[in-house]
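Only one protein chain is missing from this complex, and each of the others stays in its spot.
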Amino acid sequence: MSASLPRALAAEAVGTALLVATVVGSGVMAERLAGGNGALALLGNTLATGAMLVVLILMFSPLSGAHFNPAVSLVFALRRELPTRRLAPYVAVQIAGAVAGALLAHAMFELPILQASTNVRTGAAQWLSEFVATFGLVGAILCTLRARASAVAYVAGLYISAAYWFTASTSFANPAVTVARSLTDTFSGIQPGNVAAFVAAQVVGAVAALVFFAWLLAGGGEQSHCTRLKRPSERNSKVPAAAAASHFSVDER
Amino acid sequence: MSASLPRALAAEAVGTALLVATVVGSGVMAERLAGGNGALALLGNTLATGAMLVVLILMFSPLSGAHFNPAVSLVFALRRELPTRRLAPYVAVQIAGAVAGALLAHAMFELPILQASTNVRTGAAQWLSEFVATFGLVGAILCTLRARASAVAYVAGLYISAAYWFTASTSFANPAVTVARSLTDTFSGIQPGNVAAFVAAQVVGAVAALVFFAWLLAGGGEQSHCTRLKRPSERNSKVPAAAAASHFSVDER
Amino acid sequence: MSASLPRALAAEAVGTALLVATVVGSGVMAERLAGGNGALALLGNTLATGAMLVVLILMFSPLSGAHFNPAVSLVFALRRELPTRRLAPYVAVQIAGAVAGALLAHAMFELPILQASTNVRTGAAQWLSEFVATFGLVGAILCTLRARASAVAYVAGLYISAAYWFTASTSFANPAVTVARSLTDTFSGIQPGNVAAFVAAQVVGAVAALVFFAWLLAGGGEQSHCTRLKRPSERNSKVPAAAAASHFSVDER
Partner (left out) sequence: MSASLPRALAAEAVGTALLVATVVGSGVMAERLAGGNGALALLGNTLATGAMLVVLILMFSPLSGAHFNPAVSLVFALRRELPTRRLAPYVAVQIAGAVAGALLAHAMFELPILQASTNVRTGAAQWLSEFVATFGLVGAILCTLRARASAVAYVAGLYISAAYWFTASTSFANPAVTVARSLTDTFSGIQPGNVAAFVAAQVVGAVAALVFFAWLLAGGGEQSHCTRLKRPSERNSKVPAAAAASHFSVDER
């Protein structure tokens, strides 16, 4: 038990670093190769980010919960699923790891290590996008954890892949990643002056999701919905609850 | 139990809203970035839609069945797997959610909130496409629910990803989504006057699938086919039936 | 039992029809939209075909084995996992379904229903490609069925997605699909005069895989390798064998 907090923090730091190295690095690679076509650049950036997110959550969730995201850690702390005293160290190493990941990407691509973004991302539509992106991410995590915990890694990766395209801000949805992306003047950057408002929108979105999905998922014990499926044959079967939970038909409650 | 219908309706509304926000929003993003190349635009639109569909079904299926689609709800009501008195409220909130999702996408992309599409989609070939698209979607759901319920989310997402490309209409396959897409004059829109015929083709396709697959899947209890695999070692194993069901070899029946 | 052969044949026919409708239809869509860029066209074609293959195998494998491919049915017949008297009807409905699928795609895209391809695909390098493509496909199916039957649908879809790109022929790997593709003068077509050699190369590849993988997989009962993993804790665990089978480390045998 004594070794556990250092290991959890190491997992959060290394995971967030690899996540940001992927976001920034694949943005550089994609922009270099895309010949000016923004859709192609975003496609490469999306593919790499979504894939890496699945990998990192599968790797690190048994060690630290695989948050890599202060907004997610905040939600779990508020739900008392992360001990409150762990919140500050989690957020600290997430930010430190994220910044290290951006610098690592610069080193791999022979760019100046220290940069500041000049990419303007501001305005109400951008903030709405970040609110929606983070609301959906937190909701996806909470719902999936409840019914099909083994699918969370895939859900998070697929959600972010979609959100890169359906929100106008390309879905940062993560305060630590937002801070780190202010330190790269490449495809995925955000001007430092625009960071605070993005982070605020993300936190508001995360807390709104916490409240809404707490109501939506209320009304039973763990995986309660999974045990209310219509057919008796399934209710008593030995099929894991997680498998049964995706059943389309529901009974009247 | 008293809270359950409101929660199911909230799940259908929010899920359908996020689905349409993804369809419309990713269409706007993809078209803006694609530099006039339609294949690139459709690629971005497909990726986002397919990924989000998987996420939403995994999130909401334990709460409402995760239909997000009046044609699917109709089929389940006709099969008596959705209580008949739930059909009307389901369809109502699906349409309301879908419209809200389109407006949300407009807000995120700083477009006029209220629009009407000028995108002409009509003619026998388009209607045939919608018939095929919905027939296949309903068939995919019914077959997979029977044999491997835990895979339905992936099947629906992959099916729609393929159907965006193999049908000439890019597979709306959903009356609520069709209505909402008439309210956006962007990549994914459909002229309001073309909606009724699309919806009719979708409903006919869904009912045709209901009839055909009821025959195809008849002849046994739940997951009956899964228990008829050739090898005795598997028949008695503790491997979940859902896993065994995809076995390629079959015995003579 | 009396209804079972008709249902298996219906599953093979409908499945193969949807597969070819996807191959041909997505080829037409992709070529129309790609603005002359062959890589973009192949990308759309690949995405749709791979996704649909996963869907169709998950849908139909409990009913018919989900072969959709005379070369695969031949291999299972030779392995006595498909009753020999079923081989001819399987192949007949696969070809009929495949042809119907091509015609359906033409109807959806408002093309002349009856066509003959002018797409020349011939020569030793193309035939080698078809040999390799079919050898790999049959090997992938046989190995995965042995160790992780529940993953076969994903393996087949991913294999074909890769094979569209790594073989010079874009991997037809299926005699029924090859015949049907001779009837479309679009992106995915093959000149009728080139069909016989393709089919021959596919059959030789399938039989070579049957022989090689029979040797490779010999030496034990069902899933024998899965029970020889190194760690005693796993050998006795209740984790399904299919899950344990992908373990990387092996002991000395």
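The first chain written gets the first letter, and so on, giving A, B and C; residue counts start at 1 in each chain.
In this section, a residue touches a chain if its C-beta (ideal position, glycine included) is under 8 Å from a C-beta of that chain, and two chains touch if they have at least 3 such contacts.
Everything numeric in this text was worked out from a predicted model, so none of it was measured.
S.K.: Considering the full assembly, with which of the depicted chains is the omitted chain in contact?
M.R.: By the stated touch criterion, the chain not on view contacts A, C.
S.K.: If I consider the whole complex, including the chain that's not displayed, which of A:L87, A:L104 or A:A125 touches that chain?
M.R.: Hidden-chain contact among the options goes to A:L104.
S.K.: With the missing chain put back, one of A:A92, A:A149 or A:V204 would touch it. Which one?
M.R.: The missing chain is touched by A:A149.
S.K.: Touching the absent chain in the whole complex: find that residue among C:L78, C:A96 or C:L158.
M.R.: Counting the whole complex, the residue in contact with the absent chain is C:L158.
S.K.: For chain A, enumerate the residues touching the unshown chain of the complex.
M.R.: 1, 3-5, 7-8, 10-11, 18, 21-22, 24-26, 29-30, 32-35, 37, 40-41, 43-45, 47-49, 51-52, 54-55, 57-67, 72, 76, 79, 81-83, 86, 104-105, 107-110, 141, 145, 149-153, 157, 221-222, 238, 240-242
S.K.: Please output the residues of chain C touching the missing chain, sorted low to high.
M.R.: Residue positions of chain C that touch the missing chain: 36-43, 46, 50, 123, 125, 128-129, 132, 136, 139-140, 143-144, 146-148, 151, 154-155, 158-159, 161-162, 164-168, 215-219, 223, 225-226, 230-231, 233-234, 237-240, 242-253.
The rule is simple: only the chains that are shown with their structure count from here on.
S.K.: Taking each chain's centre as the average of its Cα atoms, which chain lies closest to the overall Cα centroid?
M.R.: Of all chains shown, the one whose C-alpha centre lies nearest the global C-alpha mean is B.
S.K.: As a quick test, compute the distance in whole Å between the mean CA positions of chain B and chain C.
M.R.: About 25 Å separates the centre of chain B from that of chain C.
S.K.: Please tell me the distance, in whole Å, between the geometric centres of chain A and chain C computed from their C-alpha atoms.
M.R.: Whole-Å distance between the two chain centres: 36.
S.K.: Among the residues of chain B, pick out those that touch two or more other chains and give their numbers.
M.R.: As it turns out, chain B has residues touching two or more other chains at 37, 40-41, 43, 151, 238, 240, 242.
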